[in-house]
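Let me begin by presenting the structure, written as structure tokens, before commenting on it.
Left out: one protein chain. Kept in place: all the others.
What follows is subunit A.
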């Protein structure tokens, strides 16, 4: 019997292991677990930070201890014990002067396993990379090429020391310390992340890229990313993430702030593949992320994300359209399988006149997963002629998963135009049979259908990322027809 039944497919899917689930044995220096003001002071000292930074962290911590974890999202999980997490884990022997050649070969081997060899990235893709393993930036490539244009691209810890005027001026201006529970926690304990500054009128000649990976057990990863595009500049920024598979849940609470000044454009793309937990729903990464950008006059921010990983995702990349004629875009593909839960979407806050926003969200659910889109479109009283178009499509596989859409619209200006479209569909047996009849096996047929469904968003990704994203979609959903 050569027929590949649905049952066999399901079994194969359940047994499909997380491809990136390996653990690299590098010596690391980890803080004891727990969080209090002393830990924050120690962390700040360890990183040789100036006093204003330490104070800024403490201010955030004091706000955080008074806050409670939000519960409004459509996700269910055991809340992390924040006193059982270590807030700092760095691979040992970091020498600030070392070049890529000096990087721990085991680390480099790890990147190879991830399929993102630094050398390869450097040579082939014209991508400058800042790599964050656990909490510390390990190596930054292409710094010199970028420096010639006046572009600063470095770990944020380095920026705090070398460009304090920029960091001090902009850090926390888009996502304030007290913005929300996780943002406050991040502000208190962030260990590293990327910093990027594009000077006036400069078009960044290459894609800037950061690769995150959680390695150490029982650690949280709290990166802080700050991207500043000065007047009339342009930058495209890529972010990729993976984590080794572990039984316990790992916490990831990042903050990303984007600042697009007059006539500037920032394109921010993410491919997120954190460990989603095993087929029983054990382990996996809790991904609680605050991402927000502010657009000044005629500026544009475009968020593109492909979310295939994490056990729980809570993430709403947003745009504050402050300047007149500014544009915000959000393109998202969120895939959930097995017991994954995703509550993701965006906020478009229209403040300026003639502001425009576009939201395209594609949710794909399989297994016993729950996939929610949550979006807010807010039009302020001064935002004359503001326009929004939202489209939320859900694709279901099998009978045990769920797709939910929570669109919120608040308009305080009568000249606003807001459109919302939503569809829900299921991969039909008829579609699969049609493909089969043309000689296309079921697995390939599903990949084809899913890629077709996601095409509008995949097209928004930079080339090299689009290929990776397509592969990820296939891996995440192999055999999940029902």
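Following the convention adopted for this analysis, contacts are C-beta pairs under 8 Å (C-beta built on N, C-alpha and C of every residue); 3 or more make two chains touch, one makes a residue touch a chain; residues count from 1.
Just so it is clear, contacts and distances are computed from a predicted model.
> Just to verify: the chain that's not displayed, which of "Simple sugar transport system ATP-binding protein", "FtsW/RodA/SpoVE family cell cycle protein", "Purine nucleoside phosphorylase" or "Fe-S cluster assembly ATPase SufC" does UniProt list as its protein name?
"Fe-S cluster assembly ATPase SufC"
> Looking beyond the chains shown, say which of A:76, A:144 or A:438 touches the absent one.
In the full complex, the listed residue that touches the missing chain is A:438.
> Looking at A:45, A:417, A:455 or A:471, which residue reaches the missing chain?
A:455
> In the full complex, which residues of subunit A touch the absent chain?
Those residues of subunit A that touch the unshown chain are 1-5, 428-431, 433-442, 444, 448-449, 451-456.
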